[in-house]
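Right, I'll just put the structure down here and ask away after.
With one protein chain held back, the other chains of the complex are shown just where they sit.
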Amino acid sequence: MIALFRLGLLNPNTDERHTDAMRGVALDALPEGSEVTAVTAPRGPKAIESEVDSVVAAAEVIRMLESLPDMDAYVIACFGDPGLDAARELTSAPVVGIGEAAYDAAAFVSKKFAVVTTLPRGVAELEEAVARRGLPSRCVGVVPLHISVSDQGADHPDTTASILAVGQRLVDDGAEALVLACGGMADVAATVQDALGVPVCDGVSFGALLAFSLWRSGLRTSGSGAYANPEPVDYVDMPAPLVSKGR
Amino acid sequence: MIALFRLGLLNPNTDERHTDAMRGVALDALPEGSEVTAVTAPRGPKAIESEVDSVVAAAEVIRMLESLPDMDAYVIACFGDPGLDAARELTSAPVVGIGEAAYDAAAFVSKKFAVVTTLPRGVAELEEAVARRGLPSRCVGVVPLHISVSDQGADHPDTTASILAVGQRLVDDGAEALVLACGGMADVAATVQDALGVPVCDGVSFGALLAFSLWRSGLRTSGSGAYANPEPVDYVDMPAPLVSKGR
Amino acid sequence: MIALFRLGLLNPNTDERHTDAMRGVALDALPEGSEVTAVTAPRGPKAIESEVDSVVAAAEVIRMLESLPDMDAYVIACFGDPGLDAARELTSAPVVGIGEAAYDAAAFVSKKFAVVTTLPRGVAELEEAVARRGLPSRCVGVVPLHISVSDQGADHPDTTASILAVGQRLVDDGAEALVLACGGMADVAATVQDALGVPVCDGVSFGALLAFSLWRSGLRTSGSGAYANPEPVDYVDMPAPLVSKGR
Amino acid sequence: MIALFRLGLLNPNTDERHTDAMRGVALDALPEGSEVTAVTAPRGPKAIESEVDSVVAAAEVIRMLESLPDMDAYVIACFGDPGLDAARELTSAPVVGIGEAAYDAAAFVSKKFAVVTTLPRGVAELEEAVARRGLPSRCVGVVPLHISVSDQGADHPDTTASILAVGQRLVDDGAEALVLACGGMADVAATVQDALGVPVCDGVSFGALLAFSLWRSGLRTSGSGAYANPEPVDYVDMPAPLVSKGR
Amino acid sequence: MIALFRLGLLNPNTDERHTDAMRGVALDALPEGSEVTAVTAPRGPKAIESEVDSVVAAAEVIRMLESLPDMDAYVIACFGDPGLDAARELTSAPVVGIGEAAYDAAAFVSKKFAVVTTLPRGVAELEEAVARRGLPSRCVGVVPLHISVSDQGADHPDTTASILAVGQRLVDDGAEALVLACGGMADVAATVQDALGVPVCDGVSFGALLAFSLWRSGLRTSGSGAYANPEPVDYVDMPAPLVSKGR
Partner (left out) sequence: MIALFRLGLLNPNTDERHTDAMRGVALDALPEGSEVTAVTAPRGPKAIESEVDSVVAAAEVIRMLESLPDMDAYVIACFGDPGLDAARELTSAPVVGIGEAAYDAAAFVSKKFAVVTTLPRGVAELEEAVARRGLPSRCVGVVPLHISVSDQGADHPDTTASILAVGQRLVDDGAEALVLACGGMADVAATVQDALGVPVCDGVSFGALLAFSLWRSGLRTSGSGAYANPEPVDYVDMPAPLVSKGR
């Protein structure tokens, strides 16, 4: 029996437990009969906290996509959406980033949303991502928890408490929805939503459904212009990218 | 047996054949087990071509929503998205407009898209809608066919030919995807996509899937701030709005 | 003896006392020999506090304009400017909204202004209105009193005190002028201006004068493009709009 | 008998015939009983065609304002609005520039307007002025006639013909109103309006009426923040500015 | 022996000690063999604190540039960059303003910077300057010391302490670099940088180096379009501008 829909989920960091958790979230969200094949980055950072980590991870995304051809659609499962535009050059299947998916969701269920992140260093980058998505006037703020992804494993209860405290302050300041851009916390979204009474947007489930929705509408990544096949450039000491788009 | 997902499709114009066609498109797109209940505006314009038509239709959308409570999500099935913010005040179910859905789809499968509309009078309004969605730098142009919705019924073949001609010109000028904002033309999207080789975005199918995706992700329209329940204001000579959101 | 200038003042809510008060303000402001004919919405909300109220009121504005043809210019006398673009399709006389008028006034007498409104729910909508008017970088903030229009009747003294307190804080934060977007408070503008020492912008008087100024300069609403006559679309169960513009 | 309203009209260039013509236009536009006192720059360029001319003229505007105290409001009668912010520091009377007035008028009677200017060198500056006024998305273009102000005197008929030709092209491209930013051409506005059938905005008459409208609404230039009195700085070899605002 | 590079430094205010100090800073920054010829405004304000001061100073800049032809590049050494565009019409040598230079520097060494200024009246103008430079999303705030330039001479220690206090607060709020837009304070930049541990941008040294860099790259101010030679307009009672650009 063939699957209704085959999603490729690419985790740009090297943390397999994280991959498994996100695969579960995606599978729960998708319609019955869907399949999710998840790939973990074979090398690179265990968590993506800096721009250096993100650049390294973006290069891995290309190779992960090559290793997982023939999916109906793909999700890049890291909030910074590393390698997103590059991936769109390599396949005509729709490719969705969980960061853009989460902002998008927030914009459908609220006029004004806020973003909760891990560290102050990420604030400017996330503000830029919201602006690239065209939503700067919709975002009342990007606020850090001052807890890194790495530190969250050890003291998870404190992280949730911290998100609740920051979230409550943002709701009081006018946030009508929250986006959690803070790593492995997709599982706490429901808790926060219940406690604060505003929608809390999870990029993984909505991102997987967006990928499904694009594919199901018959839409494929454009092969014209910005997302055209890479030019046939010579590569030194590494293979040139494998294009599954049909040149 | 209960439905997986119940979508309320609100057609703000009074053309029932249009309602039926859009209901069919939505039903085809949604996962098996979904139900689509479609409502046609009981009064007002047969096609929405001016801002006057749009204002009249927006007021009908409120009453249509009241007449169709308890859906899991709603789609407002007119490209101008009339009454969208008002509808979001009246229900906690997600509400999606097919205009915003189509721009959104285009932004996921291309860097640069173009919009094809019916008449020059609508160009500025659509440009504003694209800007409100945050995508002005992604849109290479909004171009009219110079054919009204009313005139399309009679000479449908010419309309398709006209869309193909305008679309080809836009692709040559850098459009990597097209959005058809020209009324009853959802059925020609596939034809145009095949002929021009770029994605052609249909707000009805993707809009229905977006509504499903939001609902399936557990997201509900925020009840805080801009989309809070309407205040309990006295209404003269007409019933005050019925809120299904739980005050 | 014929009037110098005949202004049609359309009050989109159903509160006749409000209509009378605004008519008095407009008449006082206009040059001697002007006439002001004021119309109250025949049905709908007594105060416009939500987007639902606004959508209902916008549809009434069209009918009110039809009932009052042949004015030299019109003012839509509600801060949200409901039905403004639609009204401009129906008449070649200039049409001015008091919201846009107030922002405009503030921009001529200050570099940075602030907007005082009634409820938090209206903040996002007013921010959008300021942005549509092109003045987001000129506005230091939209701040709510947390008092609805309906509640203002009972305890008017408290409302003024509240405006003074909010206004003083905004002036301390850099507001060089204030816009009062809080319903029936046009009469308190002078009090606030005297107390705080900054211009306080009243959309009704300046809006009436703007309408006069456009007319007096020989300007008429364009009949080309966005504000062209509505297309001749069939209307079901209600009359099609009456156009006084000359088709 | 005292005047209803006393307008100070400041012509930043040194062409007295131009001053007289603009004084006549303003007087015709203002309500009966108004007085217009017009001042011509005592020195500097005869026409303002470059940024150098504009900078020289701006410094003269300060001195002209000092020489004409006690007006109810002022108009700076040059399309580039030289010295506008400086003038607002020196008087609490409203000060309006004819450039900003013309863009403002166009935004009230059309969705999309275009600007006709003299020389290509002025295009970028006018685009910046439209953007400062917050209207870049409303402007379909700034198009030069390739005729300098100085050359217009000799061959006036050709200038009008050129404006008509450029204007027709702009209307065909979607301009619903025109702004004439081309010097001594206020007198041709009516001709162009009749010929092209779209509103043609004249900054002098509408600017004079705006100044009247602000004053009549009881608004005065803010004395707080950006337009506060100049600081009491020592001036070398020239008198420090005379402030009529009450320090 | 001829100089490697000849910089003209134009101080728009009349404070010669300020000129000397800035000349020293520029000379220290430039490569060995460079010459800096500095000119003080012969008349006008001793410090530029208001828009009136700025307009007067801009007109002097034109005359100062005429008095100092044949430099390889110029710096306008006042944070408001008065007369910058006019100067670019008069010479093909590159002309740099120290305000734009300082924002530019901050944008190269940080994602988010803040600007410290003297008085609240200048905040809006500096915000506009940052926006004109295209960097509004990079600037976390423009904050005044509430100390005028004139008052700084007397109590310099207090000024530095005030800058340190304001700067520390801005760093705590996310500023990664500071721009000192507060007059004669270039000499305190190093102190502040050492104390706060973030880059502190000095427009004079970086502006002089930018002017050198443009010249050294073979770039000259464009003679086409906005910066073309002024048109040959008649001047009354003062000499027409002297163009060294080659007409």
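Observations
Per-chain residue numbering starts at 1, and chain names A, B, C, D and E are given in the order in which the chains are listed.
As a convention for this text, a residue touches a chain if its C-beta (ideal position, glycine included) is under 8 Å from a C-beta of that chain, and two chains touch if they have at least 3 such contacts.
Note that the structure is predicted; figures quoted are calculated from it, not measured.
Screening A:4, A:27 or A:59 for touch with the missing chain picks out A:59.
Check A:32, A:172, A:194 or A:231 against the missing chain and you find that the one touching it is A:231. Which of E:9, E:22, E:126 or E:209 touches the hidden chain is settled by the complete complex: it is E:209.
The chain not displayed touches subunit D at residues 120, 123-124, 127-128, 131, 136.
Not every partner is drawn; the one left out touches subunit B at residues 111-112, 137, 174. Interface residues of subunit A facing the missing partner chain: 14, 41-56, 58-59, 61-62, 83, 85-86, 88-90, 119-121, 123-125, 128, 132, 148, 150, 225-226, 228-238, 240-241.
Following the convention adopted for this analysis, only the chains that are shown with their structure count from here on.
The distance from the centre of subunit C to the centre of subunit E, each centre being the mean of the chain's C-alpha atoms, comes to 44 Å. Counting partners per residue, subunit A has 111-112, 136-137, 174 as the residues that reach two or more other chains.
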